[in-house]
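See below for the structure under consideration.
Complex shown without one protein chain; remaining protein chains in place.
Right, subunit A next:
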Amino acid sequence: MIPAIAVALLQLVLFVLLSPLLIGVIRQVRARLEGRAGAGVWQPWRDVRKLVAKDPVRAADSSWMLAAGPVTLLVSSLLLCVLLPLVGTLPLPLVPSDLFVIVSIMLIGVVALALVGLDAGTAFGGMGSSRHMTVAALVEPTLLLAVYALSIPAGTSTLSLIVETRLQNPAVIISPVSLLAMVALAIAIMAETSRLPIDNPSTHLELTMLHEAMVLEASGRDLAWLELGSWLKLAALLGLLGNLILPWGVLTEFTVAGVLVGLAAVTAKILLLGALLSVGEVFLAKVRLFRVPELLAGSFALALLAVTASYLVA
């Protein structure tokens, strides 16, 4: 029990430190590929420091949601970092890393962000919020079916057990069921974390924004929590994806050397995935908003195929 709590705490600290760096790497790789110098990998950290040291400005008739929403998003993302098997798969007492619970904790953050967007009382905030929730609603079937498909080989929806099954039996990873589920899950994660091709994180045109439109009215530490919360979510979900594709290096039994290996492994996986994501995004354009459902329907079909294939193949 104590080692599990220690690992969870380590994960939390590591991800708080790592997630801005991950964003820095993603932006820097993209800048270099596009022939720009880039702001350096530490720029997100400097942004957070700057934002926390500013007075937040809130609209006169906004409510407490503008202050509470960002904190809720941050806490939900921090909970993801505690509960997901990122560094190790040691189970916390009473709170197994149940995928359904994890998805719903993530959804609390999604809802908080949408309410922040609405509370600002401007057209852009409402627009971002509406589109964000539409995408979230349509992603949900893909997400849960991918969870279902992943749970079949392990016989449980507990993530730490799924990762351990994959570690012991690597053939599961390249089974068609798993591959289809991973592709579906990856698309769902791109949509959930507002990446290309669903949303353009570096857009400056309000009409094309989803995530950015909702945070337009936030400032100071409110904005810092929103940004940090979203970055943490991206880092945690990439970490999950990394551990599902390459489960090696994950700590399964507590040793000091194992912890160090686990920390290094998850850092390497996340940064690698981040760099890959960045390379992929250079070659992608944002899909028109009303084409997004088609993309999500495609990923849903993959997830459904994954589940049904599991009855034919395995």
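One rule holds for everything that comes next: a contact is a pair of C-beta atoms (placed from the backbone, for glycine too) under 8 Å apart; a residue touches a chain by one contact, two chains touch by 3 or more; residues count from 1.
FYI, contacts and distances are computed from a predicted model.
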{"item": "Name per UniProt, for the chain absent here [options: \"Hydrogenase 4 subunit B\", \"Phosphoribosylformylglycinamidine synthase subunit PurQ\", \"Formate dehydrogenase beta subunit\" or \"ATPase\"]", "value": "\"Hydrogenase 4 subunit B\""}
{"item": "Among A:19, A:89 or A:151, residue touching the chain not depicted", "value": "A:151"}
{"item": "Selected residue (touches chain absent from view) among A:7, A:87 or A:133", "value": "A:133"}
{"item": "Identified contact with the non-displayed chain, of A:41, A:143 or A:241", "value": "A:143"}
{"item": "Subunit A residues touching the omitted chain (full complex)", "value": "12, 52-65, 67, 71, 74-75, 78-79, 82-83, 93-96, 98, 100-101, 104-105, 107-108, 110-111, 114-115, 118-127, 129-131, 133-134, 136-141, 143-145, 147-148, 151-152, 155-157, 206, 216-217, 219-221, 225, 289-290, 293, 300, 304, 307-308, 311"}
